[in-house]
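Below: one structure in structure tokens.
The other protein chains are all here in position, but one chain of the complex has been omitted.
Just so it is clear, A and B label the chains in written order, and each chain counts residues from 1 on its own.
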Amino acid sequence: MAELSAKKTRWNEWVLEKLFFFCAFVSVITTAAVIFILLEETLTFFETVPVLEFLTGTRWTPLLEPKHYGILPLVAGTMLIVMGAAIVALPIGVASAIFLSEYASHRARSIIKPILEILAGIPTVVYGYFALTFITPGLRVILPDTQIFNAASAAIVVGIMVLPMVASLCDDALRAVPASLRHGGYSLGATSFEVTTRIVVPAGLSGIFAAFVLAVSRAIGETMAVTLAAGATPNLTANPLESIQTMTAYIVQVSLGDTPSGSLTYQTLFAVASVLFVSTLMLNILGTWVMRRFREVYE
Amino acid sequence: MSDMNFRTQAFNKANLKRRRAQSKAFEYFCSGVTGLAVVVLALLLYDIFTDGYRWVDAQFLNSFPSRFPEKAGIKSALVGTLWLVGFTAIIAIPTGVLAAIYLEEYAPKNRLTHFIEVNIANLAGVPSIVFGILGLAIFVRFFGLGRSVIAGALTMSLLILPVIIIAAKEAIRSVPSSLRQAAFALGATRWQVVRAHVLPSAMPGILTGVILALSRAIGETAPLIMIGALTFVAFLPSGPMDEFTALPIQIFNWTARPQETFHELAAGGIIVLLAVLLLMNALAVFIRYRGSKQ
Partner (left out) sequence: MSDQTPILNAKDLSIFYGDNEAVKSISLPIFEKKITAIIGPSGCGKSTFLRSLNRMNDFIDGVSHHGEILYRDQDLYADSVDPVEARLRIGMVFQKANPFPKSIYRNIAWGPNINQLGGNLDLRVENALKQAALWDEVADRLDDSALNLSGGQQQRLCIARALAMEPEVILMDEPCSALDPISTLAIEDLIEELKAKYTIVIVTHNMQQAARVSDYTAFMENGVLVEFGETDQVFTRPKEKRTEEYVTGRFG
């Protein structure tokens, strides 16, 4: 028998591996580029507008004279949408998840899950259309004071959009609770209501919390539906029947016009986007961290 | 044991009855609420179809946008969407699948790999409009690609890359490791193992994920508005450097107008958009079904 020959580098294999690595590394470059670009333009913006004025100012009128650059009205508008969407999506999402994981027959599950997937796959611009042509007129029948563009209609439709995500993540969280805990409860003479609300839901609580956090992050970043339905009035209000503007809707409004690069208005895009990016990123990190933690409990 | 009256304990029948009723009511409540999702979907489809079905005809598909609703159509939008998705697919599919192959088959378990994985998960949660801003600053302005098909496709590719990578990784991970070991034991190199065994087995899952990611690209609006896809285009792109519009942009444009008739045109556009998405989803389901049979 001949000896084993010395280890040799297969160059084509080596090149392929480096190529594959580069493809995976594109994602890191993307993140770095996002951070670099947002930071660069935002810092230039802060040379003209003080950070404090930007973060605490209560008037946002960069497109009108006199110009004001206080982001609070946009943040308030976004929060109004987020809270409205949460009121719609969280209870319905959790109840649906309980139905799916605790009650639904195999057949019912195989019908409901695809419907949720379809709802999740409908483009956001379609939800915007639905809000404007269906929900808003409906609201105006019930509450005649409602403005044509209003936060409530957008909030409801954003709630519908994040509902599938809440339902499916909560369903995962509840299904991860071991069946033996349920059986322990039933063997003590508990009803399904007691087992669900006192054992299963508490055991899956961190997963449900993670779902909430990720849903809020989604709602903050939602753009088209709020642009179409909520209006373009930066408005520091808590009244959901009024027209408001969210951070995302402002970005769309500016980019629909012709904004020369380097202008202060162009820079506001990046300043607002920075706030948007940082807040959604923090929520996403929190959400995935909580989700990973709760998975470890049962594995 | 003094406190426990063994076996003489009378179970409170009224209490049991109340709890049984409570439990039933809760079950009905949960299933009723779940039913709401079905109702909402039905309402949404009903709203769109009653508004728009009259407009969807050959003339609608074959006309350019117009100030006059009866002459308006979605030709440039539909063709623009096809250009956009075509180039997005060419860029994003190889990059995403190769990245997934690297992470599942090649990557050492170290901090860099972990960082890349976490980074991909976080990118998947970044709002699409932020990708639009990135595209605007990098592709449109910095690389000077302008409001072209290729600038749009590059932006969309970055947006759907995390989706493709996550789906492809899952498909690759579900390939049993016994298959890899069998091939390695026959003296195959890593790439030979991946190409001949792992990829074919993972292909249905990868394709399903790819199709769903591309449907996302078809429906996305915000990033295209950011990079300045035009809203009123009376010509067709003839190459990747041409300006373009896309279906969701056209729908947005019509919806944003106050006139009722343009809303109906928007609904017509939505019907076409949903039909395209439905076709792609049916394809994905078909592939998944065939994959599960083999």
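As a working rule, a contact is a pair of C-beta atoms (placed from the backbone, for glycine too) under 8 Å apart; a residue touches a chain by one contact, two chains touch by 3 or more.
Keep in mind that what you see is a predicted model, and the values were worked out from it rather than measured.
A.B. asks: Of the residues listed, A:Pro137, A:Gly189 or A:Gly262, which one is in contact with the missing chain?
C.D. replies: The single option touching the absent chain is A:Gly189.
A.B. asks: Quick one: say which of A:Ala176, A:Ile199 or A:Leu264 touches the chain that got left out.
C.D. replies: The one listed residue touching the chain not shown is A:Ile199.
A.B. asks: By the contact criterion defined above, which parts of subunit B meet the unshown chain? Give residue numbers in ascending order.
C.D. replies: 1, 3-7, 9, 11-12, 15-16, 19-20
A.B. asks: Mind listing the subunit A residues that contact the chain we can't see here?
C.D. replies: Residues of subunit A in contact with the hidden chain: 106, 178-191, 194, 198-199, 202-203, 297.
Everything that follows uses one rule, which is that only the chains that are shown with their structure count from here on.
A.B. asks: Can you compute the centre-to-centre distance for subunit A and subunit B, using the mean CA position of each chain? Integer Å is fine.
C.D. replies: 15
A.B. asks: For the complex, which residues does subunit B have touching subunit A?
C.D. replies: It is residues 19-20, 22-23, 26-27, 29-31, 33-34, 36-38, 40-41, 43-44, 47-48, 51, 94-96, 98-99, 101-103, 106-107, 115-116, 119-123, 125-134, 136-138, 141, 158, 161-162, 165, 189-191, 212, 215-216, 218-222, 225-226, 228, 231, 248, 251-252, 255-256, 263, 266-267, 270, 273-274, 277, 281 of subunit B that touch subunit A.
A.B. asks: Residue numbers of subunit A touching subunit B in their complex, please.
C.D. replies: Contact set of subunit A toward subunit B: 10, 12-13, 16-17, 19-21, 23-28, 30-31, 33-34, 37-38, 41, 91-92, 95-96, 98-100, 102-104, 108, 112, 115-116, 118-119, 121-130, 132-134, 160, 163-164, 167, 191-194, 196-197, 214, 217-218, 220-224, 228, 248, 251-252, 255-256, 261, 269-270, 273, 276-277, 280-281, 284-285, 287-288.
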